[in-house]
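Heads up, the thing below is written out as structure tokens.
A selection of the complex's chains, in situ.
Just so it is clear, A, B and C label the chains in written order, and each chain counts residues from 1 on its own.
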Amino acid sequence: MIILEDIHKVYLRKNVETTALKGVSLQVDKGDIFGVIGYSGAGKSTLVRLVNYLERPTSGKVIVDGQLLADRSAHELRQIKKDIGMIFQHFNLLESKTIYQNVAMPLILSKKGKKETKERVTELLAFVGLSDKANSYPNELSGGQKQRVGIARALASKPKILLCDEATSALDPQTTQSILDLLKKVNNEYGITIMLITHEMSVIQKVCNKVAVMEEGEIIEQGSVLDVFGHPKHATSKNFVQTVVRTEIPENIKRKLAVREVTTLTKLEMVGDHATEPVLQSLINKFHLDVSVVFTNMTEIQDTTLAIWYLQIEGKESDKRAAWQFLEEQNVRYEEVTV
Amino acid sequence: MFDTNITLNQFVEAIGESFYMVGMSLLIGTIFGAIFGILIVVTRPGGIIPFPIVYMILNPIINTIRSVPFIILIVALIPFTRSIVGTSIGNNAAIVPLIIFITPFIARLVENSLLEVGPGIIEAAESMGATPFQVIWHFILPEAFASLILSLTTATISLIGASAMAGVVGAGGVGNIAIVYGYQRFDSFAMFSTVVILIIIVQVIQSTGNKLARMIRRN
Amino acid sequence: GDQGDTDGDETSFVAGFGVGTYEEQFREGILPILEEQGFDVDIRILSQNMQVNPAMDEGSIDSSVFQSTAYMEAINDELDMDMVRLTFAPGAPQSLHSVRHDSLDAVQDGSTVALPNDPVNQERAVRILEDLGWVTVAEDAGTTDFSLSSVSPAAYDIDFQVLDPAQILVSLEDVDFGIINGNYIADAGMRIADGLAIENTPEEHRIIVTVREEDVDTEWAQALKAAYESEEFEEYITNQSKYDGFILPYAWEER
């Protein structure tokens, strides 16, 4: 549904060139919730702004819904844009209009009836928890309230594609959760395609089915969220994944291990149903091993549980070998790690 | 009571004439000025509908008119004025050069105000697929409204100043009384009282403008 | 010098004018005579006649040619000045013109007549209409503050259009008659003689050369007076067709 082909984007000012995108290609299918992460300045905002042609590529193709945007007339572009909602990083609200009018704007532009507009706006404001601010002006709102107005506005016209540039970064976790639930709902019910920039891996973890990791204008890794989160390949991706899926042992525990002169640990990785199976007990009871849990973490990704265990195992070598065999049979990934 | 040649009647009539001339020319001048100001902002290179030809024609025309001293403008416009209102003298005839004088002035002030609207707002509009007209009407104009009000206030006051010259073509008005009686006939009372009236009028316009602008800015 | 008061120095002075014919007469007809005699003359043009007397009052100019005796005297009262008439200058009479009508007979109640808006010229213009019997002027009509409130209908109920003097000529199409200052007629390439009526200028309305009383006996003032009365200047004026119809100084008639 959204295809970017070998996009380059160069900003030029007074002979100073800033290359924001260096040959980016990606495909977002209909119904995807596509997450984009990356360090600050990686080119994420530039990337999504290409989709509704707020930014034109220096080279490369932007294809939305089968239409090559470069070939479309201004009028056709406007029609395409009407089906693309956008939540801006800096909100871009009209200071001169009330919250109600801000949210109603896309409907007014589409010449929707008064009644329909009123219903829709009222519903959306209620949803984002700002019904009592309908007649306030943006400069009377808190940061998070402004962001919610931006979200309501982007959804007002029931777009087919929704572009979110850090739509929840100014929101507390609860509000974020309710917004994410809404995004999931519109995605499920209306099949809206969503492209979502965020810094919070937890956001991607909760709603995205696909993710692209950007670094210095390039996509360094992309794929299904479970793949990327489970086995990030690139160092940057690992860093990001690390923030939600604690796959590494925290420093303070490492320090204690050092004191106790522990150098080798066994790391187990279990996904899905395996995660909650009594593997640990089997190791202790069946193989008579001495097991202590050094660090453990369970994370939900897309309704699946990913469990990481760092264990200190002692016992007879033969018992251990038997235990390894057992783990392999159980499809549990295990690994000896040195700390 | 006072040593003066003018009667209260003349005064009242002059105030009426001033309001008529300034009001009419302000009304029409604002319409055209706003249109030209908007055109010049949107058609400029990098504007929302870049249209170099329109910009390159409109810009010098505005400058040209602004360059001409008002009194010359009055004279130069006589044939035009006559073709529009049927005569080159009187209040109606004065309105024509006043409009031509104030239109480019308003256009420039409008231009300046509109350029202050942040690019983020225009991006928001474009992301919604707003037509150029909608961008102007629903986004740029409301955001620039407070500034536009102050600009219009400035223009109105300049217009009042210019309307004093309307006496050249036999129009009346308060400013003309100041010139014809106060200045040319050394009638200090007429001079003084007309200036006081002008001050009051201007003060009222200015504070209305300020109040409106502040209301719009809500601070 | 820049400053009008050239104390002690009697060979230089500042000559002030309004816009138009009198300044041109001076520049072309008088200045050469004075310069030949070694006088150093600075010419000042003020675009509004109204400003000439105040300028003389403050000493910025030493002589002027633009007003009539009557007006000068009224200003002397008004501004508490002591200007005097040095001599007469060739003056352009006002004349009544029309492009809509061929003769004065076309006048009727409601006819529009354009008049200058400044008091001096307005009074002169009204006097022409008074001579024609179209209006009557009140006995106590002012001079410096002459206004139409002292004019009442006589034979006809005239509709006055008060305009800037220079404007009347341009606006002739829009009125039945217009009374135009002679200097504009000359400048516009028309002839005073073509007017339907010409001002019968009484002495107190003839154009004069004005100086401050204290300056009358200065060397330059006397030379200026002599120049205006000279044959050389008379020759210059009478040889130029643009001065046809001008009212010439008494000094020349007496010659």
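As a convention for this text, contacts are C-beta pairs under 8 Å (C-beta built on N, C-alpha and C of every residue); 3 or more make two chains touch, one makes a residue touch a chain.
Quick caveat: nothing in here was measured; it's all calculated off a predicted structure.
Here the complex as a whole is made of A x2, B x2, C x1, with one representative copy of each chain displayed.
Going forward, only the chains that are shown with their structure count from here on.
For the pair chain A and chain C, the distance between mean C-alpha positions equals 90 Å.
Note: centroid distance chain A to chain B, computed from Cα atoms, is 54 Å.
Separation between the centroids of chain B and chain C, computed from CA atoms only, is 37 Å. Among the residues of chain A, none is in touch with two or more other chains.
In chain B, no residue reaches two or more other chains under the touch definition. Chain contact summary for the complex, chain A toward chain B: residues 52, 54, 77-82, 84, 86, 88, 90, 92-97, 105-106, 108-109, 137, 139, 157. By the touch criterion given at the top, residues 120-121, 123-124, 126-131, 134, 138-139, 142-143, 145-146, 216, 218 of chain B touch chain A in their complex. For chain B in complex with chain C, the residues that touch the partner chain are 5, 7, 75, 78, 82, 87-90, 93, 167-170, 180-181, 183-187.
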